[in-house]
Every structure is written in C-alpha cells, then in structure tokens.
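Heads up, one of the protein chains got dropped from this complex, but the rest are sitting where they should.
Our next item is subunit A:
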Amino acid sequence: MTEPLVKPKKKNPVLRTRLATLPPVPRSRSALGLTRAAAEGVFEMQVCADCGTVQYPPREVCGSCLSEHVAWKPVDNRGELIATTTLRHSNDLYFRERLPWRVGTVKMAAGPSVVAHVHEDCAEGGTVRLTLKLDRSGQAVLHALPEKDTPNMNDAPQLRESTCDPKFRRVLVTDGKSATGMAVARAMLEAGANAVFLGDASTWKTVPAFDKLVASDPRLQVVELDVTDTDSVDRLAASIGGKVEILVNTADYLRDGGILNRKDVNLARDAMEVNVLGLMRLAQAFGPGMCFRAADGSNNAVAWVNILSIHAHAALPARGAWSASKAAALSLSQTLRAELRGAGVRVMNVFPGPVDEEWEQLTPPPKIAPSGLAKAIVKGLQDGVEDVYVGDIAEELRTRLRENHKAVERELGQ
C-alpha cells in the first residue's frame, strides 16, 4: 500500500536547490507514436492491419507478417507482471537521484512483453494495468499500475514523476476573478493544493462571488496581476515566482467580431495583448523560476496550463480576432513547451468548447460549466497529459478536423 505523501516542509533557503535532470530523451520516430498517445492520455500500440499482431517496441513493419500497414490503435492494456527488479544502481543521473526504482516485465494480454515502470502496489505474478505516461523528459513510458485503484496510489514517488498532481503544490491562477478562474481555484483546493494565488487585474471591481470564495479558505491569496502590464507581471514574479509550481493561465479576452465588420484593429490588438503577449509576459517572468525549481523535492514546479479554445485549431469567423489570438497562443505554447522541456516542466493545453460564462451569454448550449472545465484541468494534471479537450463540441470538432478540416472551415463560417 502506498504511503500517503507527506506535506512538504517549508523550503530551507540555505540549502542548494537540486537542479533538474531528465530521463533519456532519444526515441526513434516510430516510438514517438507512444509519445503522442501518452500526451493525449490514450493507450495505443501499433496493430498490424493484415495479421492483427500487436507490435512492441514500435516497428516500421509487422514483426510477424512483414506488412507495412501497422497503425496506432487502442489495445487491451492488461497483462501479467512476470518479473520485477528494483534498481539500486544506475548509470543515468536522473535515476541515480531517485533510487530505488522498480521496473518489471509485463506479458500483455494483447501479445507482446513490455518493460515498464512498476507501481509499488503491483504484486509480481499478478494482473496489472499498463498506462502510457509522459516522463519528465516529455517522452512516453509505460507504467504498470495495480489492476484496481489503491489508496493514495498517485502519491507513489515513481508515478508522481510522470504526473503533475496539484496535491501539496502551489498554483497561480492568472485571472482568478473570472468564472473559470474561480472554478479552477476551487478544484485545485479540492485536489489538495497547498496554496492558490488568485490573480486580480481589476481590484477596483467588486465581485461578490469572488469575495466569498476568497473568504472560504485560508489557502487562497489574492495577488494583483494584469497580464497586459509587464511591470505588474514582473512585480508578482519577484514576489511569488519561487512558489509557483503550477501556473494556470485563465486570462482571456473574448469579444465578438471578425475582420470586415470593423474599420480598426483595436479589438484584435486587445485580444492579442491578453491572449498572446500576456502569455509571453507570464512565461518570461515565471518560466525561468519554474525551471529552476523543476526538481525541487516532492512539490517541484511541474506544469504550465494554457486555457485555449477548440477554435485555436479552427477559427470561428464570428470571433475572428479572438480565434486568431487563440491560434497564436497555441503556436506560442509549442515554443514554450520546447523551452520548458529541458527542465521537465510540462505545458498542458486545454481546448474547451464554449464555456458557460458572461461573454458567452448569446452562445446556445451545450456549454461547459466552469466547474466541469476546472475538473478536466485537474484530471489532466493528475494524469500528466499535454492536451485536454473539454466538452462535446470540442470533441466533435477535434474528430471532424481529422476527417475533413475543409468541411469544418466551411461550416464554422456559415
């Protein structure tokens, strides 16, 4: 049984902070299929279209019939743990710092034998569930988990290395006053966050629900933060930058309007200021500090969350400027992901459909409740994925974009 995680002690400022190391990064191009699956939180392996053989490790052609038609598909993730070992020595820096480390061989019901990280609650000889997760390097690895969930299983140090669980971590919600921001704060507290910093860009505005939330839990702390103001962002980073272990960028500027119905770019500029340049300001101010603390104990800095929109992938012409800002933010997030990956800090992008909040007043249902969006964010962090699609509209558009992106473009423009 996993020992519950102990609340980390206050950081001793005299001690040197352990710098981040990464597990081995190189993979063949085929093996990056596993990384894609892990990033999206699905369990897939290559399956031969001709003979049905499940391939592992990933291959170019079927290891059984030599067919070149091997496609990534969901497969049965159960197997028997036929051998285990505990590493007490490693030549790899990352693992040396985390010994002992348990690995094992799992004979999958689907066919192949795989080497996997083995959860401490798995018994040798027993049935296990395999799951694909991203490790700190951002590459996929297999974890063998107990057949059924066990108490505190997410607290196991090996598994926590692949997840971004908010438990005992401190979270900055960049716009804490929006419906989504407040919901995210509540969900983080429920998930066991040690502290939630609520960014407030409009201290002059009274929002009763916000005041009520702030009064409800001593772990909440309001901080002034205007993402369009570089000084404001820098001031906050100087004050709490060393404490932010998860940053959720909820700041958003959502207004209607396309291109030809206006004679100016003011609305577009405002959207870019918040959604794109705001993200960049936050990253420049908070990113380096998070990288520095990326291996700092059990409450290390782990994740950067961007709340984008499904329309980052396909513009909604009725909100053309806003869609463009979300697409730009998505592009920026890929650069940020590349830059944070060296320290092992994960960038998780959230792609919701319409959210049920004031600026979506005229949008017909279905709309996602802010609490549902927040729950999906927490689950994404606990699972350690990179992409989270929230709501039926987001899922539908995602599927249809894969099928025929031109059809999606035409229909969104109607």
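Keep in mind that, in the parts below, contacts are C-beta pairs under 8 Å (C-beta built on N, C-alpha and C of every residue); 3 or more make two chains touch, one makes a residue touch a chain; residues count from 1.
The criterion applied here is as follows: contacts and distances are computed from a predicted model.
For the chain of the complex excluded from view, the name given in UniProt is "Acetyl-CoA acetyltransferase" [choices: "Acetyl-CoA acetyltransferase", "Ferrous iron transport protein A", "nitrile hydratase" or "Tetratricopeptide repeat protein"].
Of the listed residues A:42, A:61 or A:115, the one in contact with the hidden chain in the full complex is A:115.
Within the whole complex, the absent chain has one touching residue among A:91, A:261 or A:414, and that is A:91.
Counting over the whole complex, subunit A has residues 23-24, 26-28, 30-31, 56-58, 63, 82-92, 94-95, 101, 103-105, 107, 113-117, 124, 135, 137, 139, 141 touching the chain that is not drawn.
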